[in-house]
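Quick one: the structure is below, questions incoming.
Left out: one protein chain. Kept in place: all the others.
Should a chain be cited, it is by its letter among A, B and C, assigned in written order, with residues numbered from 1 in that chain.
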Amino acid sequence: MMSDNGYYGQYGGSYIPEILYTSQQQVQQAFDEARNDPAFIQALEQQWQQYSGRPTPLTFCANLTEHFGGAQIYLKREDLNHSGAHKMNNVIGQGLLVKRMGKKRVIAETGAGQHGIATALVAARLGLECTIYMGAKDVARQYPNVFWMRQLGATVIPVTTGSQTLRDALDEALRDWSGSYADSHYLIGTSCGCAPFPEMVSFFQSVIGREVRQQSQAQFGALPDRLYACVGGGSNACGLFLPFMDEAQVEKVGVEAGGKGMALGEHSIRLSHDLGQPGIAQGFASIFLQDNQGQLQETHSIAAGLDYVGVSPIIAHLAEQGQLRMTYASDQDVVDACTLLLRKEGIIPALESSHALAAAFREAGTLSPQQRIVINLSGRGDKDIFNVARAVQDAEFPQFLRSYLREYPDNLQLASDAGQGRAV
Amino acid sequence: MMSDNGYYGQYGGSYIPEILYTSQQQVQQAFDEARNDPAFIQALEQQWQQYSGRPTPLTFCANLTEHFGGAQIYLKREDLNHSGAHKMNNVIGQGLLVKRMGKKRVIAETGAGQHGIATALVAARLGLECTIYMGAKDVARQYPNVFWMRQLGATVIPVTTGSQTLRDALDEALRDWSGSYADSHYLIGTSCGCAPFPEMVSFFQSVIGREVRQQSQAQFGALPDRLYACVGGGSNACGLFLPFMDEAQVEKVGVEAGGKGMALGEHSIRLSHDLGQPGIAQGFASIFLQDNQGQLQETHSIAAGLDYVGVSPIIAHLAEQGQLRMTYASDQDVVDACTLLLRKEGIIPALESSHALAAAFREAGTLSPQQRIVINLSGRGDKDIFNVARAVQDAEFPQFLRSYLREYPDNLQLASDAGQGRAV
Amino acid sequence: MPTLSEFIRARSQALQTSERLPLLAMTHVIYGYPTVEASLAWMRRLLEQGIELLEVQFPFSDPVADGPTIVAACHRAVENQPQMQLCLQQLGQLQRDFPQSRILLMGYLNPFYRYGLTRLVQDAAAQGIAGLIIPDLPMERAGQFRRDCTDHGVEPIWLVTPATPAERLASIARQATGMLYCVSRSGVTGQKDGAQQALADYLSTIRQHTDAPLAVGFGIRRRVQVEALVGQADIAIVGSALLEAYNAGGQEAGLALLASLGII
Partner (left out) sequence: MPTLSEFIRARSQALQTSERLPLLAMTHVIYGYPTVEASLAWMRRLLEQGIELLEVQFPFSDPVADGPTIVAACHRAVENQPQMQLCLQQLGQLQRDFPQSRILLMGYLNPFYRYGLTRLVQDAAAQGIAGLIIPDLPMERAGQFRRDCTDHGVEPIWLVTPATPAERLASIARQATGMLYCVSRSGVTGQKDGAQQALADYLSTIRQHTDAPLAVGFGIRRRVQVEALVGQADIAIVGSALLEAYNAGGQEAGLALLASLGII
């Protein structure tokens, strides 16, 4: 979807400190050129295929379909991307753009760590320096991802300000960029941020929806009747939905994180139920969860990738226009949906993606067996073992961890017990 | 590669308790029919593509190539399969065969847990009951995999006899099969076991090498000069090598686990250096690590999937015939190779696959820039975080685990401290 | 009442003949930090010292253009739940109590946006606030805001930086009225002639395009940095350093810093 000069209705735009003006313009210009350069598109498609394994398949789920007795259920398998999530589509695109711009370093923010890992992977592959900002709380909660980022050669900087989560990491990344724009690119991980990021990220993610169109025609000779995607920042949803915007008969359903309840701080529902309000922050205009003074608020989701305080201006606009329907799923619904997919189809979904599953499962039975729905499985769930084990209250997992800890090299245990940080 | 009535030279065959004769024959017959049934092949290819995401790409590694200054280095990306390893190719094939035979249950052994997860995934998808045997030591070491198997609905049985590892799990699975053959299929995870398993597993894995042939022609207009694969049981090696057996000019290199040293028990080198001897055990004739009385011995590798005591009769035969060259890589070489791939190409390899990398890296610089090598990246490495973190002596990982444990629901901690096992 | 630039020019004139360095002092205080009361007391104290320009930052949860000290203080201030309306009233009272100084309200867009930008300008004007600084509002998107400012006699204060392209810098500078906020990221240590030269070039380029007073902020923390500005700019902005001094030793330490800089 092309923006109107960076705007989607009243949302979008570029509200950034003056110091970033030049870099922002540079990205805008580089992207405008690249998207129209067949050589760039060819290189992009080659990396998508040869590095990330695209196209990802469209998987028919016979057992689930039978279980709900309604629509035929298909999954778009973004979990099979290199790195295990759709994030890879975007980082490959922006990574190639960085090379094109001749910059040597990328900065990224990450919440769950998925975008951080994807960025670190691509940075390694393209020979770019890489600095990842991550809320200190997220570093603590998602350390396995931090570990891999560091192994990949990235510098991970825990952000100790504010709520110490994604939002603060984003602020800090912007601050870094303000000082390093000359040689650094800010590689935003979702379709948020100042123009042209929402449009650019969506452009790179739209490969998802384009493939779904082709695969639907090839596998069942029609377009799907309904599409489901979870909405964190909105990039996987944009990627799935945008190539279908001309088809009003294909219903698009965005699913937000319902978390633990409807009180502010317990969820990350920005669009459904009008829980968020228009705002302008972190570089763009959109709907944000904020108080009456315009202060952004804390959010919650069982899926670390969905607890963002804002949302893509593209999604905000389309929702406002009624071109997509927003709904949400609670933490509990999500664990149930995850378990059901595991048992019925032998696929381990990310908890983020399980939001889309939960909403689709709620509705599948009300559709007719002639209808077909496609759920975007934005990522795989093995990364979520720490969360899922806790959610299902597995008793052996802590036992395993304890015995692992007992065997860990001794000196390191002491060092880390004393909180002395990294030894390497 | 077609066997001579289950034999490859002096290796292979079917040496099983009489009670399994009928089931073995049944598998043999079902496989012989299925492999010649276009409908079966079509269903197989469909699941490979739509469920597991095949074809997996062939990735050119520009940075590594430059780094070594020798041959052009390509990776066959089996890590991008559903479940993260080549194991999926085989379990899909045998899973479909089980449906064809009308059986309702599968049994499998697993060491690292990769084959166990792959089997549990496919069993869930095909609606089969699933029992996984796993050495009690492996259960303790590889609990995250056990967790997912159970979440997938599989019954995981820790085997407490013998060395409590893969070998014992295999024995126990055979025992289960002896009592349950009427409705159960023993879904062997590598190209070992009684006929027709080595041939069947290799048949299903040969999709790897077939794709490499096509992709080589498409991407660089020639066949590769050299192929590398790690050799545990031998299935990923068979899968890569067999479609190239008519091409003597394509050198095939199998890489075993050199472990910590050359003393018995410190490695899992069965073929290189003649450390193993001919034997007949676990249903087939091959080369095994054994003492002078024919007792099978304990093995070691940093990669849990490579510490098998025997080896595929196909690999044993080809090595004996000089049709492939066997070498090995030590635990330390493997960690280094893993790290190098991470940093240079942004790909996280399984420690198993890192053996193939290590051997290829050793040799790449001695080849000319006109030559091309393909290394089979049999699996991805995120599953190995517990091993890699320990190997690189990361100081924050134990810190993360401790704080995670502190927040784990209390009652469960107590239950598990008391060693009371599963709560669910 | 004189316009902001008239005010600044008059005070600059007066300073030429004073003991102080001939630069106006613009000091930065975060409303609500560490508490609303304490921040107001600190502002009052600064105004009593004759500070010409008081920059009051309305705190925001996500102050992306600020450095760590100010970020931390903003987060703390947000916890005190600052209210825009009350803030404007309290600043109005200060302005009335200290007619010899001018108060500028600085803040990120979202709290202003939620309050209503037009309403903000109206209320700020009613309270006698001289100017508004919004670092994340680009001039291109500020048409209505600028009209409102003109209508109500409040100065919109724009920023330029060393990274601002020449043409854009010229355009912004040309449109500056009350003052132009010149950010210098390069910093000036006084030792490095090269850096000093770069600052001089930067400011003289700006000067070519505008007669508006120039305010310069680049982490001023030593007198030699202020001295380097004499003759090239009109206003020295003291932000983070003042906050750090305040954090370390309260109002007294803050004032001591300003005295050591030669601007009170």
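A few comments on the model shown:
The definition used in the following text is that a contact is a pair of C-beta atoms (placed from the backbone, for glycine too) under 8 Å apart; a residue touches a chain by one contact, two chains touch by 3 or more.
Since the structure is predicted, the reported quantities are computational estimates derived from the model, not experimental observations.
Although it is left out of the displayed model, the omitted chain contacts the following shown chains in the full complex: B. When the full complex is taken into account, the listed residue touching the unshown chain is B:Gly279, out of B:Gly93, B:Gly111, B:Pro243 or B:Gly279.
Contact with the chain not shown here comes from a single listed residue; of B:Gln29, B:Gln42, B:Gln214 or B:Gln295, that residue is B:Gln295.
By the touch definition given at the top, chain B reaches the unshown chain through residues 13-23, 25, 161-162, 167-168, 170-171, 174-175, 178-179, 181, 277-283, 288, 290-297.
In this section, only the chains that are shown with their structure count from here on.
Contacts with chain A and chain C are shared by no chain at all. Remark: chain A and chain C have CA centroids separated by 38 Å (rounded to whole angstrom).
With each centre defined as the average position of its C-alpha atoms, the distance from chain A to chain B rounds to 32 Å.
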